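Contents: one structure, followed by commentary.
The chains shown are only part of the set, and none of them has been moved.
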Amino acid sequence: MTIFSILDIAGTAVFAISGALAAMHKRFDPFGVVILAIVTAIGGGTLRDVLIGRLPVGWMQDMTYIYVILAATFTAFVFRDKLLRLRKAFFLFDTIGLGLFTITGVELGIQAGLHPLICIILGTMSASFGGVLRDVLSNQVPVIFQKEIYALASIAGGTLFLILLETGWEQDIIYVLTSLLVIVIRLLAVKYDWSLPQMNLSDRE
Amino acid sequence: MTIFSILDIAGTAVFAISGALAAMHKRFDPFGVVILAIVTAIGGGTLRDVLIGRLPVGWMQDMTYIYVILAATFTAFVFRDKLLRLRKAFFLFDTIGLGLFTITGVELGIQAGLHPLICIILGTMSASFGGVLRDVLSNQVPVIFQKEIYALASIAGGTLFLILLETGWEQDIIYVLTSLLVIVIRLLAVKYDWSLPQMNLSDRE
């Protein structure tokens, strides 16, 4: 098992947990919980694979993804009292997923021979799409459209990834470092309340 | 014409009617009605074909789908007074579509050489996606996320389908039996108000 699959599957697991938490918070029935966990976990990878023509999509060809999603959802269900009380749990799982899926998205873009800028966009899209689906389906404003520096963290990680590739470092180290960068930026952004200014256009008139 | 195409086209027709009814109920203009009928009818099959890489998607390569959708929408329009007054009509068409598209989704998964569990997921996704699009676009909470045992009926039918395939029975009989199972489970679930327990987590604290 390559470090690529490990990151991709770990990202799948944490997004499944974030989806399950969102669904339990909204009191979906058990099947609703499983469905939202699946959609959140496979959403980004599915979009990524479809856009680059890697079909049938990855999770259909390797059963590990589905087993991991079901196990993660079950875990979230068992520890739901603890996890739902921890207000930061949902946020943490979503953030780890963002970091991991950014890097696997960029990596698959490189393998498909795409331009570096496209790879970064692909990474950002595939890292955030599962969360967008989760938020839309559970009737929340998608996190990516809120104040937090969500997309920026992903773009920064993708950019560092492409830069480090030029250094010739061991690829596994680069994967881990850049995923961590995304996660750390987002955690710090929320902790210290970093945010980009809103477009206060009408106020000025 | 194979029984597979017949089921796929019949599913398309009933979903078109359910989409047209939803649009007329919300007083969309005539083009809005046609568009919602089309989106509901082709949504599931499109997702299915894209995920497994059966491109261009099925309804683009066989005009029967479009003609059937237009005819079904016209029929729904002509009988709108009767159909909109029958509160169960919408529900019935949606349920038949669920049954038929579950089985055609599972069947295409098998043909693509996918794992049985993936086939069931593919069947459930393609059976419910058109309805999700219909509900989102007509500003309803998707049926699949409500109390009724919607996804479970689809999963049960897909599972029975895979089991019966092992028996060596005539495939056409299996198609019909398993589609009927999905339809009957959902009808009974609503009639006797079967439902899965909600996640009443916050209440317990």
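All chains are identified by letter, namely A and B, in their written order; residue positions are counted from 1 within each chain.
Operating definition for what follows: contacts are C-beta pairs under 8 Å (C-beta built on N, C-alpha and C of every residue); 3 or more make two chains touch, one makes a residue touch a chain.
No experiment lies behind these values; they were computed from the predicted model shown.
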Remark   = For this file the homomeric complex, of which 2 subunits appear, totals 3
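Basically, only the chains that are shown with their structure count from here on.
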Key: Gap in Å, rounded to a whole number, between the CA centres of subunit B and subunit A   = 29
Key: Touch list for subunit A against partner subunit B, complex   = 23-25, 27-33, 35-36, 38, 46, 50, 53, 55-57, 60-61, 63, 66, 80-81, 84-85, 136-137, 139
Ask   = Hey, which residues of subunit B end up touching subunit A in the complex?
value = 50-53, 55, 112, 114-115, 117-118, 121-122, 136, 141-142, 144-145, 147, 149-152, 195-202, 204-205
